[in-house]
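The other protein chains are all here in position, but one chain of the complex has been omitted.
Moving on to chain A:
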Amino acid sequence: MASTDQGVTSPTRARITERTLRQDRWWLQPLTTFVVFSAFVVYATVRAFMGRDYYASPYLSPFYSPCLGDCVEGASDFGQPFAWWPLSAALIILIFPLGFRMTCYYYRKAYYRAFWLSPPACGVAEPHQSYSGESKLPLVLQNVHRYFWYAAVLVGLVLTFDVVLAFRPMPAEYAVGDGETSGIHMGLGTLLMILNVAFIWLYTLSCHSCRHIVGGRLRHFSQHPVRYRLWTWVSRLNTSHGKWAWYSLFSVAIVDLYIFLLATGTIQDVRFF
């Protein structure tokens, strides 16, 4: 797999045949990324195409929110403009979070390394003969990331609304004790959704495009004190952007799984009040 005489073994370089002399377990990180991302993609694909078990009142799965297709009763808080859509309602909106993450600077780094091995790790020769990075089609399209960010802010607002709705009383069949169903309610589902939306916001607001938009694009911080302040806040979040990317990936999957288990009747919601 060593890259040919184009790279570290090309004629002018110090003659060393190994593609890397690293002795640490440099393959561990790309391998982990590969396994976890693949698992998520498989899970998300299955769930997105399923088209059922995404709503367990009052909880709506983030994969299906907003539910704009021919959704089950109670799931569509923004109407059903796509009621004619024959496939799963998740497929209508999933392009936005999917596009956002696919063009994310952090995810790009992670999947270029883990899936495309370009490079698999620092100082480890990549297997490709030629390379043009993000300078040509299709990868030059990564530059649309900021538009997905705008969409992601809207998605974040919708998911926040879902959390508010998750405090609604549950329908009678879920009632505990003496059958009381009125007033507000909070269950494990609500808690999971709060955590999820927190991670989603941390991820969305720590985005590099966000950092640029709020103030990074300026050349005179001194003349824009408010934007400068915003920029310093986003910059602080931005240092952990990769962490928020992972946390929010897990939290989305966990919330969806929890709702799936509720909707299929496999488990009962743990109710706090």
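Assume a residue touches a chain if its C-beta (ideal position, glycine included) is under 8 Å from a C-beta of that chain, and two chains touch if they have at least 3 such contacts; residues count from 1.
Heads up, the rule we're going with is that contacts and distances are computed from a predicted model.
The listed options are "Electron transfer flavoprotein subunit alpha/FixB family protein", "Biotin synthase auxiliary protein", "Carbohydrate ABC transporter ATP-binding protein (CUT1 family)" or "Succinate dehydrogenase/fumarate reductase iron-sulfur subunit", and the UniProt record of the chain not shown names that protein "Succinate dehydrogenase/fumarate reductase iron-sulfur subunit".
The missing chain, though absent from the display, is touched by one residue of A:A14, A:V46 or A:V226; that residue is A:A14.
One chain is missing from the display, and on chain A it is touched by residues 3, 6-8, 10, 12-16, 18, 20-24, 105, 108-109, 112-113, 118-119, 122-126, 128, 130-136, 139-140, 143-144, 146, 208-209, 211-212, 216-224, 228, 238-239.
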